[in-house]
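Only a single protein chain was left out; the remaining protein chains are all shown in position.
Let's look at subunit A:
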Amino acid sequence: MIFSKRTSPYVSGKQDVSSIMRQVLYALIPGTAVLIWYFGWGILSNLVLAIVLAELLEWGMLKLRQRPVRPFLSDYSAVVTAWLLAVAMPAFSPWWLIAIAMIFAIVIAKHLYGGLGYNPFNPAMIGYAAVLVSYPVQMTIWPAPVDFSFVHIGLGQTLQHVFAGSIQGWDALSAATPLDAVKISLSLHKPLSEIYATGQFGLLAGQAWEWVSLAWLLGGLWLLWQRIIGWQIPVALLGTLALIASVFWLIDSQAYASPLFHLFSGAAMLGAFFIATDPVSASTTPTGKLFYAAGIGLFTYIIRTWGGYPDAIAFSVIIMNMAVPLLDYYTQPRVYGTKQGLQG
């Protein structure tokens, strides 16, 4: 009898890369569904376009780099990147905007750095930041959320807009996001109470947006419960953001938005559970993760409040990605039987 010579361990856990990525995709479903509910077909068109492009680009890059295609294409990592981008981009993004974002994400941020596992930056956020910097106007205009809005703008109209340019009546539907609205109003020295009175806001943050955030939160909690992600990053990110927001809000609640507003508008929830938790580009030690995520929370608040862009998750993640090697080095756990982490 011939026996296999492989060394121990001979048993292995049930999780593999593709199963982890699949769970992340499942967890994205509720938030995405709520987005579609409020913003219509545009989200779906983003999603389909992004995924198709991501897989094509991934395939092309694997071929170019002479890597085995099958195991990598089936790891779902490109789909996760595409999905995150699709839900972060404004609904009804034109195809070329998505394409540019995907090229930055998959080709530049991922494969030019060596592919899965080697990218120092979060690919989705690089893609997002690239188009945000290059096309700020297109990137901040969202359609106004309307219940059952996908009835409002039909599929045909959606496709027409995505592939052939603006549709009639589009301007009437478009609106700034709540974060943007708050920022603009504050810059005009309007007190917050006045802004909230415009009716664009719900209980916590923007109408619709707070529901979307709650749905991201739901998916995120499920990921936590499934032990796909650790608690450190979401807790530290949201905690830091809420803490700083509370401090300023307590100082002047008319000039600084409430912590709840910060948590439930923009990409705070999406960022805390789905973006900052990207294992490849995040810090890997438990303590490092706390610092990493706290940094993102801090930068998010700073950029949102005093920076040039309404939302700041993408930039904050990219900034903290750069700090990861240092964080990992200085936050090594204490090894059993030793005094400190690092020897010599």
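By definition in this document, contacts are C-beta pairs under 8 Å (C-beta built on N, C-alpha and C of every residue); 3 or more make two chains touch, one makes a residue touch a chain; residues count from 1.
Convention: contacts and distances are computed from a predicted model.
Asker: According to UniProt, what is the chain that's been left out of this complex called? Choose from "Protein translocase subunit SecD", "ABC transporter substrate-binding protein", "3-isopropylmalate dehydratase small subunit" or "Ion-translocating oxidoreductase complex subunit C".
Answerer: "Ion-translocating oxidoreductase complex subunit C"
Asker: Of the residues listed, A:112, A:133, A:322 or A:335, which one is in contact with the missing chain?
Answerer: In the complete complex, the chain left out is touched by residue A:335.
Asker: Would you write out the residues of subunit A that touch the absent chain, in ascending order?
Answerer: Residues 1, 3-13, 15-17, 19-20, 68, 71-72, 75, 77, 115-118, 230, 279-280, 282, 284-286, 289, 328, 332-338, 342-344 of subunit A touch the chain that is not shown.
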